[in-house]
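For subunit A:
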Amino acid sequence: MLLKLEGVTKRFGGLVAVNSVDLEVEEGEKLGVVGPNGSGKTTLYNLISGVYMPDEGRIFFEGKEITNLPPYDRTKLGIARTFQIPRPFGSATVRENVAIGAMFGMANAGVDEALEMADDMLKLVGIYDLKDKEAKLLTPLEKKLMELARALAMKPKLLLLDELLAGMNPANINEILELLDRVKKEENIAVIAMVEHLMHAITKFAERVVVMHQGMKLIEGPTMEVLNDPKVIEVYLGEKLNVG
Partner candidate 1 sequence: MKKLLVFVLVGMVLFFAGCAQQQPQQATTPAGPKEETLYFGAPISLSGKFAEEGKASLYGMQVAAKWINEHGGVKVGDTTYKIEIKYYDDESKKENVQSLIERLATVDKVKFILAPYSSGLTLAAAPIAEKYQVLLNSHGGASDYIFEQGYYYVVQTLSPASKYQTGFLDMVKKLDPNAKRVALVYEDGEFSRAVHQAAKEYAEELGFEIVYEKTYPAGATDLSPILNELKATNPDVIIGGGHFADGQLLAKQLAELNINVKAISILVAPTFPEFYEALGNKAEGICGPAQWEVGARYTPDVADELGVEWYGPTQDEFLAMYKELAGEDAVPPYQAAEAAAAVLSYAKAIEKAQSLDPAKVREAMNGLKFMCLYGLWQIDPETGKQVGHEMDIIQWQNGEKKIVWPEAAATADPCYPMPTWDEKASGATCGS
Partner candidate 2 sequence: MKSYSPLITLLLAYLIMIAIGQSIPGMWQPVMLVIFYIAIGQALNVFLGMTGYVNFGYVALLGVGAYGMGVALGYYNELGLIPTLILGFILAAILALLVSAIVGGIALRLRGAYFAIATIGVNEGIKYLIMGAKIWGGSEGIVLSGILRKSFGAETMRFLSTTFADAGVIVVAIATGVVTAYILNSRLGYALIALREDEEAAKVMGINVTKYKQIAFMISCVLAGLIGATAWTLKLTYVFPQDVFAINYTVEAIVIVMLGGAGTLLGPLVGGLIYALLKYYLAIAFPGLQLLILAPLLIVVILLFPEGVVGYIAKKARGTRLENFVR
């Protein structure tokens, strides 16, 4: 068991953003988390990556409790993430951005090593040409790729992708999915990807899907099974959206 959440709850004032969620992720697993905005997905990510501490419940990573561990210590254990709205270190170059990931992530590399790793990662995601550009000058798509490279450079065991694919066109999506597949196989990274709309992408990518609804886990199971579940269609997808 790589990651385990037990009854995790997070409240903001009166609002219960995440309500008693249990979740288990195996090493090297590909999991999709779906749900509309406001269903608690991002809060869940923030709880796993340590941006927030849960009000109730416990979180384990490789059997070790990390419930109240600060985010920078979690990365050292092997958790990495991207952001829904990319958060590059704007005035640093793309290469430096990715190197920062290598330096302070699980890879824990020295400066020279990190810069080399950064080059490799940039080649991997295909934006090596942009390495000397200031990160703030990238297009949103490029920023997302850079964030992916930065997260991969951390050499994580668990990679949390927050709406990585949103806004990409199908060709890009396929490329990224292949890339994730390759990385996952080579390095045995567990990937949790989170999506709002792109159902067909999730079907291609995830082996298992969790649907979030109003802060709670609505359902979880094998991807196709879950997405065709009438309950899911009713509360989340609505009648108009036809999946698959």
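Candidates were picked such that all candidates are chains of the complex that A comes from, given by their letters.
Note that contacts are C-beta pairs under 8 Å (C-beta built on N, C-alpha and C of every residue); 3 or more make two chains touch, one makes a residue touch a chain; residues count from 1.
The structure presented is a predicted model; accordingly, all values stated were derived computationally and were not measured.
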Message = Can you pick out the candidate among 1 or 2 that touches subunit A in this complex?
response = 2
Request  = Over in the complex, which subunit A residues touch candidate 2? Could you list them?
outcome  = 49-51, 70-73, 75-76, 81, 83, 87-93, 95-96, 99-101, 103-106, 110-112, 114-115, 132, 150, 154
